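A single protein chain has been omitted; all remaining protein chains appear in their positions.
Chain lettering (A, B, C and D) follows the sequence in which the chains are written, and residue indices restart at 1 in each chain.
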Amino acid sequence: MTPRQKRMVTVAAILVGVGIATAFALQAFQKNLLYYYSPSQVKSGEAPTSRSFRVGGLVENGSLKREPGSLEVRFTLTDFAQEVGVSYTGVLPDLFREGQGVIARGKLRDDGTFVAEEVLAKHDENYMPPEVKQSLKPHAQATGATQAAGQGST
Amino acid sequence: MRRAAVSAAARLVFTRDLTLAWRRWDEVAQPLIFYVVVTTLFPLATTPDLTELRKIAGGVLWVAALLSSLLALESLFRSDVEDGTMEQWVLSGQPLGWLLLAKVACHWVLTGLPLVVISPIIGTALGLPFDAWGTLIVSLLLGTATLSVLGGIGAALTVGVRRGSVLLSLLVLPLAMPLLIFGSRAVTMAMDGDSPAGPLQLLAAIFFLVLSLGPLAMSAAIRISVES
Amino acid sequence: MVPEGAVLEARAINAWRGERHILRDVSFTVHAGEFLKVTGPNGVGKTTLLRVVCGLLPAESGEVHWCGRPVRGASDEFHAQLGYLGHPNSLKADLTARENLRFLAGLRQALSDKEIDAALDRCGILSRGDLPSRSLSAGQKRRLALARLLLAEASLWVLDEPVTNLDTAGITLVEELIQEHVQRGGLALAAAHQRLLDHSPNLRRLEMR
Amino acid sequence: MWLWIHKFGSPPHAYRLLGKLAPWFGWPALGLILLATWWGLVKAPADYQQGDAFRILYVHAPSAWMSMFTYVVMAVAAGIGLIWRIKLAHAAAAAAAPIGAAFTFLALVTGSIWGKPMWGTWWVWDARLTSELLLLFLYLGYMALRASFDDPQRADRASAVLAIVGVINVPIIHYSVVWWSTLHQAASVTKLDKPSIALPMLIPLFIMIAGFQLYFGWLICRRLRAEILRRERNASWLKEAN
Partner (left out) sequence: MDLREFLNMGGYAGFVWTSYGLTTVVLVANWLSARRVEAEQLESAQRRLSDKENRT
């Protein structure tokens, strides 16, 4: 082999290696690398039952109930297809409100209620003053819905 | 002239290191003993309860593997640089990257592979179910091999440096963190009955990326290290 | 084996070691069949010059040309023609003399056992061939390194203090080897502060101050 | 062009030029940062979800942006230095590292302070945060490696190799929020379609980023001058320079 051919072989080997790496990476991104499960996945039994995991979804409007005399709250998480009842004892983050996307970490109880040990509020990448938000309301809710549905299945 | 082919040269490097290791087997065994000792520390320090232990088993095996690989890497190039062998390699007219890759491959066979072989047994002692053996082995195979190359870059950079071993961990550990994350995630997912394909594919992606670009970085680093 | 009209040229090389400007505009030319001896007191930069020529050290400015082409960018081809004997003998203490040659000189050429034995014999250490190199004396180790240089079949020899640790017989051996190499049309470049081939007709000197 | 690079690459010329350049970065940077601070804290309206806490955005996002920007600058400078053997490029990489580490630290800490009231946690081990933490370690490793060599030229090239190897982390940080659905929100400004920040909130963010960039430019000028001095200690041009 001439030195020139030798160099070509080396370059080719590097390109093949990088190509294989890219192929694997692309495959992996289609797989379940999820940080959290959607309520639909919980209902269909995809989520683990024996250990704690994360559920993500929107807090359903009108579902938030506080137990009088304690810090316990109950609410329903939805991805507009299925919903999961969540119970949580503790201080909620400031962004927590109905219609808001949240991620809860905890365990599924036998009766299908999700007992959260921790509730984190996920805020979206949109920033705007309240007045603007008010005027956008119907539209914004529609996008919020598709977003939440999309989040579960990525 | 009968110039030796690159493959023949790489094979010579590989057999030379095997021969040397055979004559110094006690040094080669050290990382493996370290691995076993570190993993047995965890049940003593946390809890002997297997149901509790299995929750952290994946992480424990991976952290121990990472640390023991680092231990072995520190001396990877030292003697060859100090006795002048490495400058002869640089001047051999063979592509240095291939020679170094062969050396790292031999190093992996001597330190990474035994660790992979023994890890299911240690895993069982930590409560790892039989179902997760396959994932553990595959993830460690990919992970330790990647670590050998990554660590090779770090070792090549720090070979002529004061306090090289501390520096080596500072350089290699951040780069190795994705391995740790995906590797232990794969093991945990397999234990919980989920499909570990996602993290395993990411490990494979990192492995091939490091395998193809790592030798370039290693040879650049070695050329700098033989200057002194 | 030596390419037609082989010539090594160093053009205005400048090199620094840390804070010191060691090589200032060093230039020289060596043609096929010539031996250039670099002399000068300790610390004057002989080793630095040789390492820059080999490409082990980067020069601040200036270039090395081999057969009219700059070495940078085609270093593998240049190195295939280059045999370098540095301060360290580049030996593995745990390997035997034969193994040392096979594993190091073998990177360059495919070697038969006969060729290895011939090189050992030429350097006068054939009887030590199967001893681990740790048990050789300093002079024998240097002879082993010379055997490696012979097996490299290089056109250009770059030798840094080749006679260190050698007895008178050893020095004569080095002189003979260089003479033979140069008479075959090879090029040689050596740094030495001892007497070395001082009366050879092919000798040229580079005095460094 | 080459002549210009060569001329700029000569230490005395670069030294003087950087000295003249520095105030052109420094004063506008100060002005823009003060303006953006006032705008962001006082004039910009509160967010519909986060109220006034979103104002942390104006220090967090520019820091995070600069942490990656600086790394890319450092790696590119290191690459130029390694390939074309330009000493000034190595000096620039060396000058950028501590600045980048400071921005990374700032991004991590302000992000953490922001995360506590909004997400409900100081820290989560998600891809964005973890990879930003790795970036900090990379900066620290780079500086440690550089410090451990006695010979400045070897230090330059060895740390350049490390900087280039580590550059792979930058796209991972940037796309981590896209590739993995995590707690951290997606990028707001660099989306290809229209940015999802209301205009009155966006303007101060841009001003702040511009201010940070200029501030970075000013710091680089200063640190690069120091690097040049350190490397050219024996050169006689220094006499005329002051």
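Rule of thumb we're sticking to: a contact is a pair of C-beta atoms (placed from the backbone, for glycine too) under 8 Å apart; a residue touches a chain by one contact, two chains touch by 3 or more.
The structure presented is a predicted model; accordingly, all values stated were derived computationally and were not measured.
Undergrad: Out of all the chains shown, which come into contact with the hidden one?
TA: Over the full assembly, the chain not pictured touches D.
Undergrad: Touching the absent chain in the whole complex: find that residue among D:Ala53, D:Ile86 or D:Ala210.
TA: Missing-chain contact among the listed residues: D:Ala53.
Undergrad: Contacts of subunit D with the missing chain: which residues?
TA: 33, 37, 41-42, 46, 51-53, 55-56, 59-60, 63, 98-99, 102, 105-106, 109-110, 113-114, 116-117, 215, 219, 222-223, 225-226, 229-230, 232-234, 238-239, 242
Heads up, the rule we're going with is that only the chains that are shown with their structure count from here on.
Undergrad: List the centre-to-centre spacing of subunit A and subunit C in whole Å, with centres computed as mean CA coordinates.
TA: Subunit A and subunit C have C-alpha centres separated by 66 Å.
Undergrad: List the centre-to-centre spacing of subunit A and subunit D in whole Å, with centres computed as mean CA coordinates.
TA: 31
Undergrad: Could you check subunit D for residues that touch two or more other chains and list them?
TA: Residues 151.
Undergrad: So which stretches of subunit C touch two or more other chains?
TA: 58, 76-77
Undergrad: Which positions of subunit B touch subunit D when the two form their complex?
TA: Answer in residue numbers: 153, 157-158, 161-164, 167, 170-171, 173-175, 177-178, 181, 209, 217, 220-221, 224-225, 227-228.
Undergrad: Can you list the residues on subunit D that touch subunit C in the complex?
TA: Per the touch definition, subunit D meets subunit C at residues 85, 150-153, 233-234.
Undergrad: Along subunit D, where are the residues that touch subunit B in the complex?
TA: Against subunit B, the touching part of subunit D is residues 82, 130, 134, 137-138, 140-141, 144-145, 148-149, 151, 154, 157-158, 161-162, 164-166, 168, 172.
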